[in-house]
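Note that one protein chain is taken out, while the other chains of the complex remain in position.
Labels run A and B following the written order; every chain starts at residue 1.
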Amino acid sequence: MVAAAQHPNIKLMTYSEVVDVSGYIGNFEVTIKQKARYVDHSKCTGCGTCFEKCPSKVPSAYDFGLGTRKAIYIDFPTAVPNKPVIDAENCRYFKTGKCGICKKICPTGAVDYEQKEELIQEKVGAIVMATGFDLFNWEEAYGEYGYGRFKDVISGLHFERMSNASGLTGGKIIRPSDGKEPKSVVFIKCVGSRDEAKGKEYCSRACCMYTAKHAHQVLDKIPGSSAYVFYMDVRTPGKAYDEFYRRTVEEGVQYIRGRVSKIYPSGDKLIVMGTDTLLGRPVEVEADLVVLATAMVPSKDSDKIAQLVSCPTDKDGFFQEAHPKLRPVETMTAGLFLAGACQGPKDIPDTVSQASGAAAKVCALLSHNELATDPMISQINEALCSGCLVCKGVCPYKAIEEKTITERVGGKPVERLVASVNTGLCQGCGNCTVACRAGAANLKGFTNDQVLAEVDALCR
Amino acid sequence: MSIDTKDFQPKIVGFTCNWCSYAGADLAGVSRMKYPSNIRVIRVPCSGRVNPQFVLRAFQKGADSVLVSG
Partner (left out) sequence: MKRIGLFVCWCGSNIGGVIDVPAVVQEASKFPGVVYATDYKYMCSEPGQETIIKAIKEHNLDRVVVASCTPRLHEPTFRKTLAKAGLNPYMFEMANIREQCTWVHSDEKENATTKAIALIKRALSKVSKVEPLYESYIPVTKKALVIGGGIAGMQVALDIADSGHEVILVEREPTIGGKMAMLDKTFPTLDCSA
């Protein structure tokens, strides 16, 4: 992370969003919105005095409400950049106009309540989508797991925040309900994955492995504990993956093949009911904590960014690669590439390989000074063009421009407006040729004459 | 030509977009689907390229039906 922030060729823009994209391969124009941080990062040294003293406490969303953060905050101690932002919605100064403590105590005077969001224009030759994933909202779909009513039924990512040594529990696994260490932990796989009725049809690919990891962490960190995994299949097709899973079984993780039909509370415990389909009999496990391996879904608002950059999506909303086998990191939009889980669920090794693949494609593109364009594009016969510009209105790629030409009429020069095709923008759709009543617009490679000749040949 | 004879075989001309329905017709082939052989397809870069004039010309030259798809 630090490497990406410090590389001299990388301009890192956090707390920013791409809000507009125009242009084409080799020549995109993008507008990036830098959201107001209310902290001038060129002055801030990341000393942390402000968030020590800030009086507004907010449950930390990053840590699934495991703890609190301040209104001026960084998400975790090793965050990059390691400088805070103010969450205006929860800041006392923004809500009531009183407070201003952080501004007063900041030793470098970096806090700036007047900071405005900024729009920055950039020109780039290639764009890579790496917007990742979010987790399936199981609370809305799975009544049998309590629709999120039971505090001790959590997601795998929530579990990660607890077992993470730099998280708020310092790496201790606890029950969210009472903070006690769980002795019996049940894991349920394929929650929202491979479930057409309630979730998604596809396999999320990383959860079999991280569930094995989680179960191992339970046994490793909590003496005398037991870990159960309800599963449909165990899918471990990766280098050293099956070995990893086997080790956890040898350590004592108990795998039960079957789906869970109901979870209900009993005292301060949860009873997990299911069927062991291998033994063909119902099972009941008493659990202190239940961890769900929830499906990966496209990240929030990825449909919007997809629209901005004209990136096609698949039936599940993941970005669509140009070809599943032969062009896995390219898209049908020239100059637009894909990396990571935004293209489909994947784990870190696959993400990194795909990212390097995408980078290689970008480097190949950027190594050219010029690119050849498809010659099958529209062309305007200026002599026929009446300058009505109807074509301009129908062009979906904004490729038609106005141009003034000078003609000699009766020996005198006369200026006249005509349409002109931007050869970089024209995608050769031919819409303009149909709109043009004067017959001035024609599509090279699919001219009126050529298509009519085809019609004649087929009808003969 | 009368359409109530049983042997009537219409002559169908199709205009299909290279990126979607032409690719779809290819996929039908790759999947070894079967359909009657009396449709003949012209590839266009976009259904928006299909000038009404092309359709009229097809009818004029004896097509019984025209499919525009994209």
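The criterion applied here is as follows: a residue touches a chain if its C-beta (ideal position, glycine included) is under 8 Å from a C-beta of that chain, and two chains touch if they have at least 3 such contacts.
No experiment lies behind these values; they were computed from the predicted model shown.
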| item | value |
| --- | --- |
| In the full complex, displayed partners of the excluded chain | A, B |
| Of A:105, A:279, A:360 or A:383, the residue in touch with the unshown chain | A:360 |
| Given A:52, A:178, A:374 or A:402, the one touching the chain that is not displayed | A:374 |
| For chain B, the residues touching the chain missing from this view | 18, 22-23, 25-26, 28-30, 32-35, 37-38, 40-43 |
| Absent-chain interface as seen on chain A, which is shown | 1, 3-5, 7-18, 24-28, 30, 32, 37, 62, 74-76, 78-81, 84-85, 122-133, 157, 160-161, 163-167, 171, 209-210, 212-213, 217, 238-241, 243-244, 299, 305, 309, 339-342, 347-348, 351-352, 354-356, 358-360, 362-363, 365-366, 368-376, 423-424, 444-445, 447, 449-451, 453-454, 456-458, 460 |
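Note that only the chains that are shown with their structure count from here on.
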| item | value |
| --- | --- |
| Separation of mean Cα positions, chain B and chain A [Å, integer] | 40 |
| Residue ranges of chain B touching chain A (in the complex, touch as defined) | 11, 13, 19, 40, 42, 44-46, 48-54, 57-58, 61-63 |
| Residues of chain A that touch chain B when the two form their complex | 332, 376, 394, 428-431, 433-434, 443, 445-446, 448, 451-452, 454-456, 458-460 |
